[in-house]
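Sharing a structure, written as structure tokens. Questions coming.
One protein chain omitted, others in place.
Let's look at chain A:
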Amino acid sequence: MSTQPNHLRLVRRLVLGAVLMFGFGFALVPLYDVFCEITGLNGKITNIGPVATAAPDTSRQIKVRLIAVHNEGMPWAFGPLDGVISAHPGEMKQTAFRAVNPTTRRMVAQAIPSVAPAEAAQYLHKVNCFCFEQQALMAGESVEMPLLFVIDKQLPEHIRSLTLSYTLFDISPEVSAAVVAGKEQSL
């Protein structure tokens, strides 16, 4: 048919469009992270690592509330040593969370932090946090997990208190699967 080449070109473009949109669906994942990072939405904390501490801003005191949450099916006892900490912006504060593994097997956990209000997330700098790494505990073992943070002096005036919450996830199955896979590879 005389129109056949016409169809081919159009169909090729349309299929390409569909494939690109499939890719776009996956591109939304990093785009979403980037968007959240730029806008500080979602309460995700991205400021990690050491910060230069200048003189703290003693004119303000920020109430930092610490919260511990167990994800469903997580049997560990997990909680902050101090429920509320008062901190001046720019002042380095140290506290800790305590975790106990009451089960009879070795387990690995990962804590995921979140800050409310989300607007404050980008002003919370974590110098050291147990959430940077996975935490493994033997049966019955307990541990005090340190947290070292600084609130940025740029914190907007209207924020007088913020909440830092940790959700503890049981990732033992994933970790053991990865270990097995690693062993298989080394063999």
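Observations on the structure shown:
Basically, a residue touches a chain if its C-beta (ideal position, glycine included) is under 8 Å from a C-beta of that chain, and two chains touch if they have at least 3 such contacts; residues count from 1.
Quick note on the criterion: contacts and distances are computed from a predicted model.
The chain that is not shown carries the UniProt protein name "Cytochrome c oxidase subunit 1", picked from "Cytochrome c oxidase subunit 1", "3-methyl-2-oxobutanoate dehydrogenase (2-methylpropanoyl-transferring)", "Binding-protein-dependent transport systems inner membrane component" or "Fumarate reductase subunit C".
Among A:V15, A:I38 or A:V84, the one in contact with the hidden chain is A:V15. In the full complex, chain A makes contact with the omitted chain through residues 1-3, 6-7, 10-11, 14-15, 17-26, 28-29, 32, 39, 41-42, 71, 110, 112, 118-119, 167, 169-171, 174, 177-178.
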